[in-house]
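The complex is shown incomplete by one protein chain, all other protein chains being positioned as in the whole.
The chains carry the letters A, B and C, assigned in the order they are written, with residues numbered from 1 in each.
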Amino acid sequence: MRTANTVVVHSKPKLKDPILLEGLPGIGNVGKTVADHLAEVFGAKLFVTVYSKHFPPQATLDGECVASLASNELWYAKDVGGHDLVFLLGDCQGLTPDGQYEVCKEMMEDVFLKIGVSRIYTLGGYGTGLISECPRVLGAVSDAGMKPELEEAGVVFSMGEPGAGIVGASGLFLGFGKIAGIPSACLMGETSGHFVDHKSALAVVEVLEKLIGFEIDKTMFEEMARHIDELAAHIAENEKTDSGDLGYIG
Amino acid sequence: MRTANTVVVHSKPKLKDPILLEGLPGIGNVGKTVADHLAEVFGAKLFVTVYSKHFPPQATLDGECVASLASNELWYAKDVGGHDLVFLLGDCQGLTPDGQYEVCKEMMEDVFLKIGVSRIYTLGGYGTGLISECPRVLGAVSDAGMKPELEEAGVVFSMGEPGAGIVGASGLFLGFGKIAGIPSACLMGETSGHFVDHKSALAVVEVLEKLIGFEIDKTMFEEMARHIDELAAHIAENEKTDSGDLGYIG
Amino acid sequence: MRTANTVVVHSKPKLKDPILLEGLPGIGNVGKTVADHLAEVFGAKLFVTVYSKHFPPQATLDGECVASLASNELWYAKDVGGHDLVFLLGDCQGLTPDGQYEVCKEMMEDVFLKIGVSRIYTLGGYGTGLISECPRVLGAVSDAGMKPELEEAGVVFSMGEPGAGIVGASGLFLGFGKIAGIPSACLMGETSGHFVDHKSALAVVEVLEKLIGFEIDKTMFEEMARHIDELAAHIAENEKTDSGDLGYIG
Partner (left out) sequence: MRTANTVVVHSKPKLKDPILLEGLPGIGNVGKTVADHLAEVFGAKLFVTVYSKHFPPQATLDGECVASLASNELWYAKDVGGHDLVFLLGDCQGLTPDGQYEVCKEMMEDVFLKIGVSRIYTLGGYGTGLISECPRVLGAVSDAGMKPELEEAGVVFSMGEPGAGIVGASGLFLGFGKIAGIPSACLMGETSGHFVDHKSALAVVEVLEKLIGFEIDKTMFEEMARHIDELAAHIAENEKTDSGDLGYIG
């Protein structure tokens, strides 16, 4: 028996106390949207690919019919607001509960501890089922001492939210970070969970700007967020009409 | 591949032939209720946390939004009735059959055999579907020679009960104890299994008082037990009324 | 990660080229009935217990409330018809497909190859759904050269039976025996599969008597077989009456 993961190292960049930003798929793909965008904006470079027996056993094709096994990827960007950043990106998580655990634990031990990650932000969505006009960014931390700094950046700590805990990679890296003594937090943008939510992603980006100390052009997010507002207005309008109709019928 | 569990040792207390009390979640949460309460009463201290790939892959939050990975915990209390005690506490067991086995076997080999556990009491419930006025504490042992001592403490050995055997951690540690030559018993409080059963837990506590040689204030249990009696009376009353009604209708 | 099995050795008998008789639960429990009975008749002694994470994670109780983990057991009997015998007995097989494979493979490597097993007979049932007046004993072999000897002992080789192959321990040890170069055969007593079939078991015992060179008192099997004949006659009678009734009604 080998390890569950195969870690392919493309380069060994010198990183100083890097901050890990986890953005794998999840509720409303909030975390993925944020991390993919920031990695692009900062011109991040791929340096590690992680394959695993716990990912779907298949190859996917790009537009040129070039195949790749399902994987997670690590990208780095140097000197963002004075910090080196590492992004955990990808299109899949482990297929089973113990698979999710094993994939993340091996990444933690084989990569993140070795490159000296100094802080972990796992990025996710907090599904409410409702479209929020002004989505909050909820927080969970490995250490209560981190809360003032996060609150100053706009994070809300709300007792009992999320009540069901934090599942998958966002919960696991928060927990593994705590075990390893690395200050770790999960930032969860409030989202209906019904579509890829750029408005929620924008809220998370604004928190990260303050936490890490950078500023980016958020036009894309703002435009997408406007679409969501229009969509929400449209739905609300229809619902009014609907209830009117229903009243008339009833 | 690593071990299934990650064992984090917080301190290495000197324990003399400790007695292990297993109180993980189960039928009527009888075992958990007993073990959690005794650990609190005796001011037990956390010394080991066990994480596992077989536990739910998620972080749960406390009231302060501080996250922790799903885990089992070991707490110790020194000199209780002349004995050192180790409590196995937690909110989860392994998610799959082989996961349950692996979690418990690794704990046995990596912790309990190393700290020289001299006796094992696994605590559980025996679900009958009925609310009992005076719940028995059924027993199962690793060695027939243990029975007189247990019977003296009030344990009932009833051929064919429980007929389906003892599943999960309570059965596994009893079995692993037997393999390792450690006198081991499972104490099962009779319970309806429909709610957290403090009356059944009280019966198990009374057995443990005699077995280990301590005495605690059982007021809390007695009050909770009284509520259960009231509940049972209420249900019985309703059932009478119900049948009366039904007779009238019929 | 450890091995899937825990092998507990109670004694190390000197065995000369022992013959392995596998009799774990299966269709009509034919193999189990045969192996359990022969082990008893020959006064076999328990020398190895095998526990596994792939067995049900539970303890079962005997009539004295003494608990044991689910297990498989090895018993030996010396000088039966000039041969030393090893019986593989138990109440369970692995719970999952890969579990079944792993349990048997580890037993093969950790025990059977080490004690120099010289021949393997896996004992099973061949479910036909019908009660046979004179159940055949079908055979499958690791090597075509074994067939004449088996045919002389009454084994029938019937092309295409069983069409679905041989599942579980009976198929696996036959296959592992072949890989290890150990002459191996599966003996399958024809059975309806609807109850524990002593008549089919009797047929398998008669084959083994000739193959191994022993003779036992088969009164028990013959009596149980008579019951089965009576049962079959009774069912046949009822079916006639039933169709008569149906004709009358129709």
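Brief remarks follow.
Here, contacts are C-beta pairs under 8 Å (C-beta built on N, C-alpha and C of every residue); 3 or more make two chains touch, one makes a residue touch a chain.
Note that the coordinates shown come from a computational prediction; the quantities given were computed from them, not determined experimentally.
Across the complete structure, the visible chains that the omitted chain touches are A, C.
Contact with the chain not shown here comes from a single listed residue; of C:G127, C:G171 or C:G189, that residue is C:G171. Within the whole complex, the absent chain has one touching residue among A:G43, A:G63 or A:G82, and that is A:G63. Of C:A35, C:L61 or C:A140, it is C:A140 that touches the chain left out of the display. Although one chain is not drawn, the whole complex shows that of C:P97, C:G116 or C:G213 it is C:P97 that touches it.
Contact residues of subunit A toward the unshown chain are 1-2, 6, 8, 51-61, 63-69, 95-96, 99. The set of subunit C residues touching the chain not shown comprises 1-4, 94, 97-98, 100-102, 104-106, 109, 139-144, 147, 157-160, 162, 165-168, 171-172, 174-176, 178-179, 186.
We adopt the following convention: only the chains that are shown with their structure count from here on.
Here subunit A and subunit B face each other with different sets of residues for the most part; under half of the interface numbers are shared between them. In this assembly, the chain whose C-alpha centre lies farthest from subunit C is A.
One inter-chain figure worth recording: subunit A and subunit B are separated by 39 Å, centre to centre, where each centre is the mean of the chain's CA atoms.
In subunit A, the residues touching two or more other chains are 1.
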